[in-house]
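Just one protein chain is left out here, and the rest sit where they should.
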Amino acid sequence: MNFTFSDEQILIRDMAERFFRDDYGLEARRRHQALPGGFCRDTWARFADMGWLALGIPEDLGGVGGGAVETAILLEAMGGGLAVEPFLSTVVLGGTLISEGASTEVRADLLPGLAAGDLLLSFAYSEAQSRHDLNDVRTTARADGGGFVLDGVKTVALHAGTADRIAVTARTSGAERDAGGITVFLVDAGAPGVTVTDYPTVDGLRAGDVTLDGVRVGKDAVLGEVDGGLDLAERAVDRAAALAAAEAAGIMAALTRGTVDYLKQRRQFGRPLGDFQALQHRAAEMYVETELTRSLAYMAAVRQDGGDPATARRAASQAKAKAGQAGRLIGQEAVQLHGGMGVTDEMPVGHYFKRLTMIDHSFGDRSYHLERLTDMA
Amino acid sequence: MNFTFSDEQILIRDMAERFFRDDYGLEARRRHQALPGGFCRDTWARFADMGWLALGIPEDLGGVGGGAVETAILLEAMGGGLAVEPFLSTVVLGGTLISEGASTEVRADLLPGLAAGDLLLSFAYSEAQSRHDLNDVRTTARADGGGFVLDGVKTVALHAGTADRIAVTARTSGAERDAGGITVFLVDAGAPGVTVTDYPTVDGLRAGDVTLDGVRVGKDAVLGEVDGGLDLAERAVDRAAALAAAEAAGIMAALTRGTVDYLKQRRQFGRPLGDFQALQHRAAEMYVETELTRSLAYMAAVRQDGGDPATARRAASQAKAKAGQAGRLIGQEAVQLHGGMGVTDEMPVGHYFKRLTMIDHSFGDRSYHLERLTDMA
Amino acid sequence: MDLNLTPEEFAFRDEVRTFLRASIPPAIKRKVDLGLKLVKDDYVVWQRILHERGWIAPGWPKEYGGPGWSPVQRYLFEEELAAASSPRLITFGLKMLGPVLIEFGTEAQKQRFLPRILASEDWWCQGFSEPGAGSDLASLTTRADRDGDHYVVNGQKTWTTLAQYADWMFALVRTSNEGRKQQGISFLLIDMKTPGVTVRPIKTLDGGQEINDVFLENVKVPAENLVGRENDGWTVAKFLLGHERFGIAGVARSKKQMDRLRDIAARETKRGRPLIEDARFRERMAEIEIELTALEMTELRLLSDEAAGRKPGPEASILKLKGTQVQQGITELLLEAVGNRAHVFDPGILEDDWPGAANDGPAIPEYAATVASHYFNWRKASIYGGSNEIQRGIIAKAILGL
Partner (left out) sequence: MDLNLTPEEFAFRDEVRTFLRASIPPAIKRKVDLGLKLVKDDYVVWQRILHERGWIAPGWPKEYGGPGWSPVQRYLFEEELAAASSPRLITFGLKMLGPVLIEFGTEAQKQRFLPRILASEDWWCQGFSEPGAGSDLASLTTRADRDGDHYVVNGQKTWTTLAQYADWMFALVRTSNEGRKQQGISFLLIDMKTPGVTVRPIKTLDGGQEINDVFLENVKVPAENLVGRENDGWTVAKFLLGHERFGIAGVARSKKQMDRLRDIAARETKRGRPLIEDARFRERMAEIEIELTALEMTELRLLSDEAAGRKPGPEASILKLKGTQVQQGITELLLEAVGNRAHVFDPGILEDDWPGAANDGPAIPEYAATVASHYFNWRKASIYGGSNEIQRGIIAKAILGL
């Protein structure tokens, strides 16, 4: 048992931190947001060059191996860098669905492109009525000839607007909230009947609603088992939840650092704010909560790779619930301790705060994960 | 609409505060606790002399009128004075049950004695399995001739050991948790078959378990309606909950005051603790929470006298839930800010803390009242 | 102690309710109900309706145009305003400068400015905060140098709310560097059309634009626009910041927001049932309702003291502190209520003429469109007007004697 990074992991971390420190930043982020699709394709190509998109993909398919811990290291750095690129949707959600659910042929067909940065993915599992429950699926997939016909509307799918392929959950049998009867399909974004309404999200990323109107797909579009897709979908979303907690930890660390710097520099009543004990103690709490979240995020990452599924699920929920609670505290405190500067668009703090807040509302919010733990225990 | 005390109410408050400041205190409390029954009969007689036991009783029955607000004023002072006398059990619980549930004859028989300090009462509504639910009654009352025969065990009845009469809830029909079928009986503590196991409580008061073994009572022992006693019992306990919130507010004010005094006087690192901003802000929170609790306690008291029953119930639950939350915060903070002194038996702070804590666990704890509000809304 | 309304109070409330509900323009009501952006005209139109009825300045003495209401009547009026979906009345003239002029102004200042405030003919903004003087207001450095019958003002104000609409600014300026920093400050009225005044918007984290930098470069201000005595502006500022406790808790608006929350929770679903039936969500609503009720009862206690003739004291800090915590707590629940729709950002909601969620737009119902922005934006509540840290300090020092 040990909790230390390997030399290789330290390399990944240092490289990612250096990239976001030197080649990213709030101004770059603004530029990327304004580009078509809301992110920078050149930056994405650099992600590919650095091997980030190949994480978790076997070497014979263009990947570099590695697992959730390496990805968590990257996401922690992306959190600190406020990256807007579609990493979670393409690499984590899409990559997991294909790696774990696709046939050997489809994997060989798609994963090299993913690793090379040529394939963008999205996972549309949410519907207007479903809240955070993946089993609440009204979208239907009717067997037709050798394939299926899909109808329904999926909502708030991260980066759906730029995705080349969109994974969707659809009901192949059963009633609206049944756990069985759900199938995951990988749909071509340009297929007849697919319409994506793309829009910005409040934290500066993009998402989209996906309308499926009589969309025909072949049998090879099925990821995982017909009628048995819920488990695959939940594994992918749990992995995203665990890794989003790592991204959140990166943001928390940046907010704590930024707040401490601000307290040192800003003077009020003739001395630096950092001299005021009440503020010192609150900064200390921010630090403690950051470290606790980071600990759970890495635990959850470790648990996502192999091992007992119930342990993986519980760890993801613990990390995500903690990220929600600590994120709310740290985001609110960072803004408050920045005073008037905290609510402007000019300083990074507001942008971190928004992204951190929306992480809580992605992949199940704190209430959802607490309830899941409650049901589980 | 107004929220001011009348001149008469101010008189009551000033008299009570003076009494507890001049004639009570931690040493007196210790002496009272060591007396048989765990309180001081002479002090009880003085309560009677001052008219405190006659509050809420009509003037023609030896009372002085007045209502819940006057009683709340008294209880707030008793909180500050850390009184151990059986006021809540005799005057609030017992008095309400008799005033609202007894026949004209029984009222005329008992209330003058109550007002004069000659009659001590207890209300035994709790059972081992019932938690905070008044409808969870296993004790039975079997109709027998003109009267009833009672069997069962009631637990943690405040001041049961010194009570002359004990009101008990018993099931005259229905199943264990039915709302109907419960009847309140007023039982002579010395009646054959009644056994009281008296014990100290952790906050320095007394309580008892009451065993009823074939206890025979007449029809005149019934308070309220046969089978319809739950409403009467809940009204009495709600009133106690609202007034216990006032007692809690008195304790909170004393703890805040005591903590502020301690912070001013105790020096660390070359200056008074009160100079440390982090501690100032925490003392400010204690003050704010005290005032909020006080506001709800008086609102709840006002609502207990007449008016809409649902409004009365909601107000009692809001006040009691708030007292639970604020009490925990203030009690813990007071101990923490007193440092090592806070956990000794010598300083008042620990005694206030214990009483405040146990108020949360009397008449329904915070969780119970929150759930009740949730069910109600 | 009596929490019931008297028959007269009932009648008053009904009169107010009937008028407000009949008079509020539906387009304005819709914006308020959905939390959309209000523009200058919305405020002015509505305030003039209230002015015509004589109700625009409940806190002003009758001789200056106030309605002469009791504290209870003012409380009821606030309640009904919020319940009728009234926009917040712009406080700068009505609740800040007006009372200041009544207390400190010359007769000429009163006659010149007060009627125009009542009629919403002048829009005022507040020039207090500076880049180097936030919570530590007295360290301000904007200078006003006397030059004949004028002051020449140089400096920068910031965080100036709605300065883009303002005709006038009341400002704290430094007229002397001698003595303690609280000395040497003066209270000056500045015409925003004077040459040398530049307003630059500051974008806030929710994407909105309510606050501004105001640059003052050799701005000539007639000496007659000094309020109170020169170098005695700190007294005026303290009066301004401390005298008004009505409404600072925001109870009436928080009640209205709780209604909105219940409405949204009734429309949103969880596990196939309306969210409002979920016991855990209900419990969180119950918790915040306890705090809101406690706040309201505390406000009523303080109002009763005031009605009984007691002067407003530092206890009002409770109202500001707890009031913003309750408001912010409600925005958190609203955000949670809309689930992952919280992500959706429709930039149109920042425009004056948002048509509503288009049917072919993102899957966000109209009621949810502003919830996230509102959550982000409302963090300001615990920062401005004396941050919560300042309020705790006031309580610790002025009430507890620490």
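Order of writing sets the chain letters: A, B and C. Residues in each chain are counted from 1.
Methods note: a residue touches a chain if its C-beta (ideal position, glycine included) is under 8 Å from a C-beta of that chain, and two chains touch if they have at least 3 such contacts.
No experiment lies behind these values; they were computed from the predicted model shown.
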Contact set of the excluded chain (shown chains only) | A, B, C
Cross-chain touch to the chain not pictured, restricted to B:Thr162, B:Thr256 or B:Ser362, is B:Ser362
Touching the absent chain when the full complex is considered, from B:Glu70, B:Glu285 or B:Glu371 | B:Glu371
Which of A:Arg18, A:Arg142 or A:Lys264 touches the chain that is not shown?
-> A:Lys264
For subunit C, which residues lie in contact with the unshown chain of the complex?
-> 279-280, 283
Where does subunit A touch the missing chain, residue by residue?
-> 1-6, 9, 69, 256, 260, 263-264, 274-275, 277, 279-281, 283-285, 287-288, 291-293, 295-296, 298-299, 302-303, 307, 318, 321-322, 370-371, 373-374, 377
Considering the whole complex rather than only what is displayed, give the residues of subunit B touching the chain that is not shown.
-> 126, 128-129, 131-133, 136, 153, 155-156, 176-177, 197, 199-203, 205, 207-209, 267-270, 278-279, 328, 332, 335-336, 339-340, 342-346, 350-351, 353-354, 357-358, 361-362, 365, 367, 371
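Heads up, the rule we're going with is that only the chains that are shown with their structure count from here on.
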For subunit A paired with subunit B, centre-to-centre distance based on mean C-alpha positions, whole Å = 53
Subunit B-subunit C separation of Cα centroids, rounded to whole Å = 42
Multi-chain contact residues (two or more partners), subunit B = 277, 279-281
Subunit C residues counted as touching two or more neighbouring chains | 389, 392
